[in-house]
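Before I ask anything, here is the structure I am working with.
Shown here: the complex without one of its protein chains, the others still in place.
Order of writing sets the labels: A, B, C and D. Residues in every chain begin at 1.
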Amino acid sequence: MAQKIVSKYKEGKSPFVLSMIRLGRNKLAMAALFIVVFYIMLAAIGQFNIFHIKDIASNNDFDLRYMKPFQNIHHIFGTDNFGRDVFARAIMGTKISLFLGFLSGLLMIPIAIFFGSLSGYYSGWFDDIAMYIMSVIVAIPGMLIILSLIQVVGRSFFTIAFAFAITGWVGLARVIRGSFMQAKEFEYVLAAKNLGAGDARIIFKHILPNIFHFIIVRFVLNFVGVIKSEVFLAYIGLSIIGVPTWGTMLDDSKLELMSGNWQNLIAATIFMFLFLVSLNIFGDALRDALDPKLKNVV
Amino acid sequence: MSNLVEIYDLKKHFPIKAGLFKKTVGHIKAVDGITLKIPKGETVGLVGESGCGKTTAGRTITALYKPTAGEMFFDTSREDIDELLALKKKIKGLRESGTDSAQIHDLEHELVLLRKRMDMYSLPKRELNKRRRDFQMVFQDPYGSLNPRIPVGDIIGEGLDIHRMYSSKKERKEKIQDLMAKTGIDPAYINRYPHEFSGGQRQRIGIARALSLNPKLLVLDEPVSALDVSIQVQILDLLEKLQSDFDLTYLFIAHDLSVVEYFSQEVAVMYLGKIVEKASREKLYKDKLHPYTKALISAVPIPDPNKKRQRIILEGDVPSPVSPPKGCYFHPRCSECMEICKQEEPPVFEPKEGHTVQCWLYKGSKLADE
Amino acid sequence: MSNTILEIHNLKTYFHTEEGIVRAVDDVSFHIQEGEILGLVGESGCGKSVTSLSIMGLVPVPPGKIEDGEILFKGKDLLKMSDKELQKIRGDEITMIFQEPMTALNPVSKIGDQIAEVLEFHSDLSKKERWEKAVEMIRLVGIPEPEKRADSYPHEMSGGMRQRILIAMALIKDPSLLIADEPTTALDVTIQAQILDLIKKLNEQFHSAVLLITHDLAVIAENADRVVVMYAGKMVESADVKTLFGNPKHPYTRGLLKSIPVLGEPDKKLHIIEGNVPNLIDLPPGCPFYNRCPEAMDRCINELPVITTLEEGHTVRCHLYGEENK
Amino acid sequence: MIHYIIRRMLYLVPILLGAAMIFFLIFNVVGGQERYLYNMLPKKVRTADQIEVYKHKYGLDKPLPVQYLEYVKQMVTFNFGKSESRKLPVTRLIKKMVPVSAALTFPAFGMEIIISLVLAALCAFFRGRFIDRLLTILSVIGMSISMLVLIMVGQYFLAYRLHLFPISGWQRGIFAVRYLLLPWLLWVTVSVGYDIRFFRTALLEEVHKDYIRTARAKGLNETTIMFRHVLKNAMIPILTYVVIQIPFLLTGSIMLERFFSIPGIGGLMVNAIFNYDLPVLKAIVMVYTLFFVVFSLLTDVLYALVDPRIRLS
Partner (left out) sequence: QEPKEEKVLHRYVVAKIKPFDPAQMTDLYTASIYGDIAEALFQYKYTTDTYQLEPAIAESMPEVSADGLVYTIKLRKDAYFYDPMKEVFPKGKGRAVNAHDFVYSVKRLADPANESGGWWLYDGYIKGLNEWAEAGADYSKVVEGFKALDDYTIQLTLTKPYPQILYTFAMSFTYPVPKEMVDTYGDEWANYAIGTGAYYLDSDETIPDSQYVLSKNPTWHGMTFPKAEDAGKMVTEKLGADVLKKYSGKKLPFVDKVVWYVLEESSVQWLKFLNGELDYSGIPKDNFDSTVINGKLTPEMIEKGITLDVNPTLDVTYNFFNMEDPILGANKKLRQAMSMAYNHEKALEIFYNGRAELAQTLIPPGLGGYDPDFKNPYATYNLEKAKQLLAEAGYPGGEGLPTFKYQMYSSSSTHRQMVEFFIDNMKDLGITVEAVAGDWPTFLQRIDKHEVQIGGIAWGADYPDAQNFLQLNYGPNKAPGPNAANYDNPEFNALYDKGAFMQQSPERDEIYAKAAQIAAEDCPWIMGVHRLSYALKQPWLLTRVFRDIGAGYSKYLDIDVQMRKEKTGN
């Protein structure tokens, strides 16, 4: 007779689902998630030109130059030098920032998984080479690589995302490598091996899903890094051309501040700040939820 | 009575790598030359202190680790084994007598061919993965041995998937539920995740997984030591039942001597990577020969306040398997240590029929043949 | 006969977790006499450690909370003491050894310092004297070359040695009560024998009362004077060791005793207690052992039996021995 | 030990080769030689055959492997030649500017670490209580503010409006401190957020370890436990975190240097990137890599000092 175990959860909830339930109970994280989703919607609005946002953002109206923020409902954040709506531009900037974070993460993760998992799983010459590449990349200031690459290749959206990915993957790869080195000695991995499972099955079915939370959390936190770095690029003059980004808005505002035109600064800062705070909070909550080991750490 | 498994002079040394270029700076001699025969349908117990290499031995026997040296014959005919062993002996003899190398070379080549045919460790990887179906392992840690992200049905069915042992989804499910029922887990729980089960249930899942491939040998690595006292017996009982139902052979690893005594027909005592004594359980508990076995048995507490045993309290701790002491590995803790023990490693003696011991105290006895 | 050192009355320690309330210790009462070894047995998760932590005032709050009860140490209620007062008693009059010798020592401090640290808080000795006392204790617990060992770090010692260091730490102030929470579970039988031997010897030498917690009945049989059996947070039986082993009353205790393999009796038919230990969250109102009990009755489902005293020093929590059955 | 250090230092060689390779790839292969020349040569000097002449002069007509070897040779011999844009030997330039950047970054970093350690210890001590929550929220906020905004706003309000600091400037010697106060403040504000959270986690990780329970069982008070046991053990991750950042300090802070007219290496670096001043870049990479290797070695040595479990061999 097998005793039915007492559990609050209905049958067959995977640990991932449980994590999500845990996450769902974290009100602050949910609020943050809500904001993040809201931003994703803003990005979509920018991308698909909903509400003609693209046109509003680039529509010059010279009679409305430098309207102050919070005074006109049609231009909540006021207008810029061209009389363009700063609010719309900040929304367009959302799109760039989100895409940049997304693309660089997307580029970074496969590289990191490839090097991290293979070098962790097969220690040997591959590990040696991967470790070498990683140490070289960390031994140079990342910003120097990013700036040089963008300067030399040009400031396209893709180049910038690529530059971030090139310097960003190492951290993740190291984590993945470390986890693989541990995981390959886990009993459930040995058990799979014992059943005659091949390496591919072990890597993709047994180990990767169990370290997936690192990857997700990294992906989220990478966003934060990329968005902040984009501001720096804009400041140096290496950000994307032709479209408004939060960084270029901030950089523009550098010139306008003394004339009392704070609208670019305010809009970009508020947009960025809210997103980064939410992302940071959500990233933390996600990590806590996905990694039950951290549950004890208040 | 034939042996299902025979292993000869099995060694597993883990390299200790250090430094930048990961040079090997030493070896952990986790298993340092054990010879073991497991008769078909019987249970051989393997006991020893923590860190003496029991798990490593078990994992090497199931070919999860590639051994440093040694052969393993699985379900191989006596003649074949003897042929190979004889050849090996011959080469050894020739070497010692310093015969020309060409002949040795030819013989060695022959040996390699023989090995490829019989020795589990010499099989190509693909072949080995197929043969794994015959020998399965149940792991020590019921919590760590189940992948937390896979529902138990799939955990149990993984072997079936790998070896494509079903023709339809329905058949797969039936097989899995059948295994669950046999091991005492409610088949309705097929979609649950490991964390929703208690330790005893998890151990059953581990057993079901091992059974899914219809193995002949099960290596049980401390299957009950992580479980509650009242659950231990349930599992032991289940294992017993399964043994007779499926005609299984067990290698039962444990550190708890009373459990081993209860469960196995033959017991091998390990110390620091070597089997120091081996006999049927009756002989071993009545006539313990090795000083270590004596100490070990005397240290086991008895759950009866009215009985008191004469304790042999050992001084000191188990030495490190990285740099084991010279001579007999046990000599620093041995109360009957002699001069020779410090110098030379004792051979395996067989003072009584079927009772072997590796100790200089039995110097006069006949040497065990291997 | 002798003085009661510790008396626990109706202790309730609960954990308020996300999944629900864990009644880790639910209405536990027992007492320890001076110089006595009291065994506390039970399966994993039945609340043994939480009981000992409650005595020490080390239950993590939150999520834990001591809901009710008294813990009288030499007549004074530990639960009513301030942190400062507790700190004075801990390590001095009540000391504790933990289950896991591998992690219970600070990895970056010297052994000697860790032992001497106790005296820093509980004596006026000078630094040098404290060190000497520590070395003395290391010798006392049977570690060779104590002077050298005092200077080494935990990682340089084996599990058995570390456990002895913890014992040295616990006994340096000659405490009235030593709580040993599964002191040998992580150790090998040969080492276990050494440690238990040591505890017993020291118990005789120092006259400290010992609360010996374990899940191994055999250890209890060999070492304890009296035994308390716990199951699912509740105390189910208590008696002196001979009575308990000779004449167990609670079905759980009985089942347990029949289910342990005994060395030298390989053909003993082992009894099987079916089913699993229940989860402590949302425990049903009745007897927690109900679903595994061969002698369960209807009233066991809903009615939690009270503790009945069968004879002097032998109590049991079971409806079989309720007032009406007596 | 000495053996170990020597062996570790030898590792510098392959790392440097790799670092050189990365920059060689970026500038000489991806970037190409034409761009290089177009950046170096004033507009009015350029004609097709002149370009050939200059290619030859700068060795850009040699096969790529040879060019790479020259790259490497410069890096390992510390002979980077002259900065094209500065007309000074690069080594001297670096030697002059590193101290300036260091004066900006080292004290700021020191303050940052001390402040965040103290605050993190406070958080860990009062975990879950109001002060912990407050500091945690503040650090998330700190982490989410852009340095650029902070500088602009800080300079405007604190320096210009409130006259608390000079707006910008620099001078030689110790009195440069007065120009550094505001940059330091901004630096610390931007970076303590991360640190507090990292340190807090490191401390809390230890708080839940078994040996802390042992310490409590010994009757130690909470302060002693925090400082003698928790902090000492948490020092291990904290040290790595801190020491491994030190090489970064040498590259200065580009934004702060530019906004505050601090003649440091950050500005030099950016100018070098924009002007294709490769000798300068090579030197910076070289110096940084050198420091990186040294400091990672130092981390390991410190590790071994703090943690008796680790032995260097």
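Following the convention adopted for this analysis, contacts are C-beta pairs under 8 Å (C-beta built on N, C-alpha and C of every residue); 3 or more make two chains touch, one makes a residue touch a chain.
This one's a predicted model, so the numbers in the text were calculated from it and none came from an experiment.
Peer 1: Which of the visible chains would the unseen chain be in contact with across the whole complex?
Peer 2: Answer for the hidden chain's contacts among shown chains: A, D.
Peer 1: Out of D:152, D:236, D:249 or D:297, which residue would touch the omitted chain in the full complex?
Peer 2: D:152
Peer 1: Using the document's definition of touch, tell me which of D:78, D:160 or D:227 contacts the absent chain.
Peer 2: D:160
Peer 1: Name, in rising order, the residues on chain D that touch the hidden chain in the full complex.
Peer 2: With respect to the unshown chain, the touching residues of chain D are 34-35, 38-39, 41-47, 50, 53-54, 82, 85-89, 97, 152, 155-156, 159-160, 167-172, 258-263, 267-268, 271, 276.
Peer 1: What residue numbers in chain A mark contact with the hidden partner chain?
Peer 2: On the chain A side, contact with the omitted chain comes from 58, 60, 62, 65-66, 81-82, 151, 154-156, 237-242, 248, 251-252, 254-261.
Just so it is clear, only the chains that are shown with their structure count from here on.
Peer 1: Could you put a whole-Å number on the gap between the CA centroids of chain A and chain D?
Peer 2: Here chain A and chain D have centroids separated by 23 Å.
Peer 1: Can you work out the whole-Å distance between the CA centroids of chain A and chain C?
Peer 2: Centre-to-centre distance between chain A and chain C: 50 Å.
Peer 1: How many Å are there between the centre of chain C and the centre of chain D, using C-alpha atoms for each centre?
Peer 2: 53
Peer 1: Give the residues of chain B that touch two or more other chains, as numbers and ranges in rising order.
Peer 2: 198, 201
Peer 1: Give the residues of chain C that touch two or more other chains, as numbers and ranges in rising order.
Peer 2: Residues 274, 276, 292.
Peer 1: Which residues of chain A touch chain B in their complex?
Peer 2: 2-5, 7, 9, 11-16, 18, 186-188, 190-198, 201, 205-206, 209-210
Peer 1: For a test of understanding, state which residues of chain D touch chain A in their complex under the given definition.
Peer 2: Interface residues on the chain D side: 14-15, 18-19, 21-23, 26-27, 30-31, 35, 127-128, 132, 140-141, 143-149, 152, 156, 201, 204-205, 208, 248, 251, 254-255, 269-270, 273-274, 281, 284-285, 288-289, 292-293.
Peer 1: Within their complex, state which residues of chain D touch chain C.
Peer 2: Listed in rising order, the residues are 128, 209-211, 213-222, 224, 228-229, 232-233, 236, 306-309.
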